[in-house]
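Of the protein chains in this complex, all but one are displayed in their positions.
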Amino acid sequence: MTEFLQHLVNGVSVGTIYALIALGYTMVYGVLKLINFAHGDVYMVGAFSGFYISHALGVEKEPTLAKALAVFVGSMMICGVLVFLMERFAYRPLRHRARLTALITAIGVSLFLEYFMQLSGWFGPASAPFPPGPTPRFFPQPMSFETPDLPLGELSIQKVDVISFLVAVGFMLALQWVVYRTRFGTSMRAVSFDSQVAGLMGINVNRIISGTFIIGGVLAAVAAILVASSRPSINPLMGLMPGIKAFVAAVFGGIGNVPGAMVGGLVLGLAEEYVAGYLLSSYRDGIAFALLIVVLLVKPAGLFGTFRPEKV
Amino acid sequence: MKPLIALRSVAPLLLTGILVALVQGSLPDYWYFVLVVAGINIILAVSLNIVNGFTGQFSIGHAGFMAVGAYTAAKIVMSTRGLVSTGAGEQLVFLGALAAGMVTAAIAGFLVGMPSLRLRGDYLAIVTLGFNEIIRVIIENSEFLGQATGISGLPKLTTLAYVGMAAAITVMVAVRLLQSTHGRALLAIREDEVAAEAMGVDTTGYKVRAFVIAAALAGLAGGLLVFYLQLCTPKSFTFIKSIEVVAMIVLGGLGSVSGAFLTAAVLTILLETLRGFSEYRMVVYSLLLIFFMLGRPAGLFGTREIWDLLPRWRRKAAAGGAP
Partner (left out) sequence: MRFSRAVAVATLAFAVAACTEEKKEAPKPAAAAAPAPAPAPDKIIIGHVGSMTGEQATFGVSTDNAIKLAIAEQNKKGGIKGKQIELKTLDDQGKPEEAAVAATRLITQDKITLLLGEVASSRSLAMAPIADANKVPMISPTSTNPRVTKDGANTRPFVFRVCFIDPFQGTVMAKFATEKKIKNVAILKDVGNDYSVGLADFFQKKFVELGGKIVAEQSYKDGDQDFKAQLTAIKGKKPDAIYVPGYYGAVALIGRQAKELGLKVPLMGGDGWDSAKLFEVAKGALDGSYFSNHYTDEDPSPVVQEFIAKYKAAYGSVPDALAVLGYDAANVAFDAMSRAKDLSGPEIAAALAATKDFKAVSGVINIDADHNAVKSAVVLGIEKNKAKYAATVNP
């Protein structure tokens, strides 16, 4: 039983991360019908921004709450600016072109971020050069978690995991509020429904799309800092697998659907966890995909997506 | 007229065969290798174009089909080793193995094509990507297929002439397909699936057939690649390879055979020229990718072909009567 519960805890902790990244995919897809291939790499940039800010602040010597917040907010801002620039210069010029065109620039941006970060350092101290190079870097703990973990007998729940879970859920609730309760959210849903008509109704479509991208980027940064705080080894290709997994999670929940992405992320995290724990860990990725294919065959638009028959 | 048309379909094959056979002896090893890789990329790009370009489906798991073809061919040749003498017998077994690889890849294509009955767009993309990953996971777990190390010690049977002829066949299949009723049906599906269905096009049937043809050709490319490398490992068939091929066809213009052909060749050679940059190579490549796409969003030729852009030839052909 303990083992089962332990898997549940682990699965939720991985699943919330997938969910945070998946949100970025799903929202961008919702408004633009674009798979932002570079999203996983935005996540990587988020981790490295946190790394540089930590080094500049000297987090490793004396971690404090203020510094932890600075790392958090700083990397959220850097990622926000990065995705804004990405959208403005790489995707916006191609918005009215065939959808695959923007996909290729997305792949280009993704490759650029990955390979640029793998270059050997130009400047900066040896412990934190820029660009960081391919060697994995140690991500300093933004806060000390020295206090004992929850006393639950055999079951182990890390403090940092509890905090990540709460932060992640907090951000998701906030997002839910933004999407369904604010003017911006209403415009966003309008653009997602029909961007042309939304434009005619006086919505500034460009601004809404930029805003959507920025929210996605910020959530990726949040996910990155949360992951790096408990699994403190970061490298330029760390976004590759979480990126794909999160994309799968988004499709699983019905791409374009905000609650769907959250549920998709959690389900994927749990499914992987139980497959690895009780069946065969070497088939972990394969079974995750197989499961997804089966779900799609039963529900072709994902768990929460509505299948809209095309009208002529 | 009849024999002339027959000749038209065989002539490219013969011509490439003769041309490559003449050239291949005088090529330095390095350029020989680069051309082999370019040829294999041409097969991959032109065949994926049948699914992504002609039919408008979105497949990003082409490397999975390569893997199926490659492992089938490699296994067959390795298990018959020692039974046949080197030379003509080995060549025959090799050709048979390549064909078998095409068949198994086609079967895989059929299995993956079936879900496209129900799924569209990005959902289909995920299924193909998932297929690619599942194939990799199966190979890595299978002792029979050599796990992560793969199958080594394959004989070097692929020559540039084989690759050239395979590329010629692929291009011919694509061009002839495009000009046939079959091709028109695929284009109709791409332009408007609902309208196509209303016009009586069996959309699912055509989609699955497009998948099967593309998969078989990818299997051929995979077989040729591993018998040149003399090594068959799962590392050659990751989804990154699939993405590279997608990039090639979008750069060339979706649906344009000559575009896919040219970009596959140019990109391969471009990446080789950039090799001297070492770590900076992929940075330069990614920037070129972005700027090219921004500068020419429809791809090199759009949906047109290179011969559409040469008005004088066409006019002559039109004057000659035969289109």
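Going by the order they are written in, the chains are A and B; count residues from 1 in each one.
Here is the rule we go by: contacts are C-beta pairs under 8 Å (C-beta built on N, C-alpha and C of every residue); 3 or more make two chains touch, one makes a residue touch a chain.
Predicted model, so just to flag it, every value in this text is computed and none were measured.
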| Among the options B:V68, B:A97, B:L145 or B:L231, which residue touches the chain absent from this view? | B:L231
| request: Please pick, from A:P136, A:G199 or A:P300, the residue that touches the omitted chain in the full complex. | output: A:P136
| At which residues does subunit A meet the chain that is not included here? | 3, 6-7, 10-11, 13-14, 115, 118-120, 122, 126, 133-136, 138, 154, 156, 158, 227, 231-233, 235, 237-238, 240-242, 272-274, 276-278, 281-282, 284-285
| field | Missing-chain contacts mapped onto subunit B | value | 28-30, 33-34, 37, 140-141, 147-150, 152-153, 156, 225, 229-231, 233-236, 266, 270, 272-282, 284, 288, 292, 295-296, 300-302, 308-311
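In this section, only the chains that are shown with their structure count from here on.
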| message | Which residues of subunit A touch subunit B once you look at their complex with the stated criterion? | response | 29, 35, 90, 93-94, 97-98, 100-101, 103-105, 107-112, 114-116, 118-120, 244, 247-248, 251, 255, 280, 282-283, 285-286, 289-290, 292-293, 296-297, 300-302, 310, 312
| query | Can you list the subunit B residues touching subunit A in their complex? | reply | 52, 58, 115, 118-120, 122-123, 125-127, 129-131, 133-134, 136-138, 140-141, 193-195, 198, 239, 243, 246-247, 250-251, 254, 279-280, 282-283, 285-287, 289-290, 293-294, 297-299
